[in-house]
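One protein chain omitted, others in place.
Chain IDs A and B follow the sequence of writing; residue 1 opens each chain.
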Amino acid sequence: MPERRPDESGQTVAPTGTGGAMDLATSEARSLERTPDGPGGTGPAAPRLSAPGGRPRSLWSDAWRDLRRNPVFLVSALVICFLVVIAIRPSLIAPGNPLACDLARAQDGPAPGHPFGFDGQGCDVYTRTVHGARASVTVGVCATFGVALLGSVLGGLAGFFGGIGDAVLSRITDVFFAVPVVLGGLVLLSVITSDTVWPVVGFIVLLGWPQVFRVARGSVISVAQHDYVQAARALGASPARVLLRHIAPNAVAPVIVVATIALGTYIALEATLSYLGVGLKPPSVSWGVDISAASPYVRNAPHALLWPAGALALTVLAFIMLGDAVRDALDPRLR
Amino acid sequence: MRGVARARWAAGAAVVLLALAACGGGASDRGGRVLTSSWGDPQNPLEPSNTNEVQGGKVLDMIFRGLKRYDPKTGKAENMLAERIETTDSRHFTITVKSGWTFSNGEPVTARSFVDAWNYGASLRNNQKNAHFFSYIEGYDKVHPETGPQTADTLSGLKVTGPRTFTVTLRQKFSTFPDTLGYVAFAPLPRAFFTNRSAWLDKPVGNGPYVVESYTKGAQMTLRKWDAYPGPDKARNDGVTLIVYTDSNTAYTDVLAGNLDLVDDIPAGQLKNVRTDLDGRYINTPAGILQTLVFPHYDPQWRTSGARKVRIGLSMAINREQITRTIFRGTRTPATDWTSPVLGTDGGYKPGLCGSACRYDPAAARRLIQEGGGLPGGQVRITYNADTGSHKQWVDAVCHSINNALGNDKACVGEPVGTFADFRNRIGRHRMTGPFRAGWQMDYPLIQNFLQPLYYTNASSNDGKWSNKTFDRLVDQANAESDTARAIRLFQQAEEVVRDDMAAIPLWYQNGSAGYSARLHDVTLNPFSVPVYDRIRVG
Partner (left out) sequence: MGRYVVRRLLQMVPVFFGATLLIFLMVNVMGDPIAGLCGDRACDTATAAQLRREFGLDKPLWRQYATYLGNVFTGDFGTAFNGRPVLELMASAFPVTLRLTVVAILFEIVVGITLGVVTGLRRGRPVDTSVLVLTLVVIAVPTFVTGLLLQLLLGVRWGWIRPSVSPDATLGELIVPGLVLASVSLAYVTRLTRTSLVENRRSDYIRTAVAKGLPRRRIVVRHLLRNSLIPVVTFIGTDIGALMGGAIVTERIFNIHGVGYQLYQGILRQNTQTVVGFVTVLVLVFLAANLLVDLLYAVLDPRIRHA
């Protein structure tokens, strides 16, 4: 399977677009020619031998060039920027106090000045949803980043080199898989007294990395069989170069997929930990906590569940789109 | 590969077919006038002296009858197996057992059935969690010493004097002792229990209106009416099948779907809909349960001269009316004393005894807390256990109420503890620094049970280590008093001592609630929030 890598010459003008709209049976054969732009399609197809400046472009700068022109990327980046801003300064758009609650208004619907209504404790859902972004986005993003980094680095090495290192790491993950989350949380987090989200993030990374490890390892084992990898090795490329330049970009897609979905589950996991008293120190405001508090009352006050859950969904959506765009940008066959 | 794919589709199709098949037989076969009821897995082996929670108690209440029985409606202790309980000095009692009673295996219930059972329950080597109920009886310190091995196997205070009579000698005067004998720990046990305990535990045999037909541990128990039951409260249905549910929500939906007849714990999230969901087949009656906030009186911060005012101030900052209405939907009633309405005013319940200290008054609360030197450390953390009973909701609501009253959104926060065991450990090791939740479910409907175990110096459940000489003296006097009305007045005086120091903040009286299917009639709950199964009619 000869793959054209950016640093190996390819003579054809690659088609652009993500190609999602194509019908496989009829269009695959045409994919050597120009294909119509897909939904993520970007500007003109550039000759790929060299950059305008003359210097051979790296895969990563190519990817970045693609990304900047991908509307999917731009939209998701915009949403993520927005989330980051309100996580840092929630009072910009929600000046109220998320801890001010009046039980007399419990479960009430929207009212003037309270567009999302009130939750079971009579707190303003809008204010709490906006203020909940800080804890939830921090936990979700940082934990996902940590899990993805640790898991894919170790998994990549284990899958690439195999042998004893792989066996030891793999068996360690087996033990980690065995630790029930509730038990781990009660044991590890109960000894830590910190007002920040970092213990929770650390805990999720500790228990979450084995999954990404397995996925990354499998992906690397699979990609390492491809002909271009064998070719690079035969040409005498160093293992580091083979792993980083040839395998990593092709093996990263499953990791991105798992990480983007895990992001949502980690935000929910924070709520479980907080519920047991080992997560965020009360009075904490987070989407997870509000979602789990609203869950039993979903028949009577669905709005109290809808908004924080919607915010969580929006965050996950932004990262799924971002992941998709990054993956596409890393795939030269789509250029 | 294609073969594999096809096999998968075949498997998928098989699953779908199975689903359709399962839909056909919706309701389970329920022969005759047998009802199904929700149950929780008992946390201990089903021995009377080892059962200290409602779910095990539910079964024992169906298969056992003791010397006394608490009237399901009034809670009054009435003779059941006891013919007479006589005393002249409130310390030596002579008990005569009625004739004609047998266990469902035919063995007669004699004085020995009781004495053997009580000795078993008290003996340290049997690890019975209700052993302390026998601690009033003379010789308890020998069969159940605080430390070291036991030096006797039987209580010296118990003597069989005839086939149907035995005497009880107490360590001190306790005039209402006969009224405690309706508690399940005092049930008689058949010989079969002592000869083969494990077989008995697999299928308990008692002397109540029901017999255990089959018992699949962790899943369900089938009880049938015992036709030869000699007592006056024969079952009015043919039997009860108890089905273990791990979540009351599921039991509730099963009642809605017609798969279950009775759920005796309505989940909080459904309380708003229960009347329409069940078309009025919903009961909500007082039970002998009081929820309080207990203070760690061992902590110097709560022993200062001003701490009493802070405690009263906190009590006045809690809007009980609103919380019971909004969070609990009327399944709790704001508490105005430290007992329970199920005692009745004759039994010592005195509404309003707490007075203004239990009335919501934010301005007075603010003033009192200020006068008392403010909240210790500037903040109170209400500790509760997160694993059972969804306490988070009301603790949050209580905190919001306090915060709103004090105008400080960080004055009060909830402090969840992951497990009940950890929660109890922190209490036992005196690690609490602020108020913590306490629920007291009465063992027997006596005012004594709401005060002595909780507030007497070093009493078994005095978790806050509150101690007051006046209180102790009044309780001692009350226990020695043979005139019931006078004894109750003394207990109420003791209760006033608790009030004046606000040893614990009374929050609300808990009700029992249940929902049932249209097949059932005469569904009631007793003061222990357990359905009165023998009175339920089916069809």
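Rule of thumb we're sticking to: a contact is a pair of C-beta atoms (placed from the backbone, for glycine too) under 8 Å apart; a residue touches a chain by one contact, two chains touch by 3 or more.
Predicted model only: the values in this text are computed from it and were never measured.
Participant: Just to verify: which one of A:A100, A:V153, A:L206 or A:V257 makes contact with the chain not shown?
Facilitator: Answer from the full complex: A:V257 touches the omitted chain.
Participant: In the complete assembly, which of B:A199, B:A219 or B:A485 touches the absent chain?
Facilitator: Considering the complete complex, B:A219 is the one touching the chain left out.
Participant: Among A:L67, A:L157 or A:L186, which one touches the chain that has been omitted from the display?
Facilitator: Of these options, the touching residue for the absent chain is A:L186.
Participant: Residue by residue, what part of chain B touches the chain that was omitted?
Facilitator: 1-2, 5, 8-9, 11-12, 15-16, 18-23, 26, 28, 41-45, 52-53, 124-125, 127-129, 131-132, 144-147, 201, 216-220, 244-247, 249-251, 253-254, 256-257, 259-260, 387, 418-425, 427-428, 438-441, 453, 460-461, 463
Participant: Touching residues of chain A against the unshown chain: what are they?
Facilitator: 1-2, 18-21, 24-25, 28-29, 31-32, 38-40, 167, 170-171, 174-175, 177-184, 186-187, 190, 210-211, 214-215, 217-219, 221-222, 225, 250, 253-254, 256-258, 260-261, 264-265, 268, 291-292, 295-296, 298-299, 305, 309-310, 312-313, 316-317, 320, 324, 327, 331, 333-334
The working rule: only the chains that are shown with their structure count from here on.
Participant: Which residues of chain B touch chain A once you look at their complex with the stated criterion?
Facilitator: Spelled out, the residues of chain B in touch with chain A are 249, 267-270, 272-273, 319, 322-323, 326-327, 386-387, 390, 392-393, 396-397, 399-401, 403-404, 409-410, 413-419, 422.
Participant: Contact residues on chain A for chain B in the complex?
Facilitator: For this pair, the touching residues of chain A are 97, 99-104, 106, 120-122, 185-186, 190, 275-278, 282-283, 293, 295-300.
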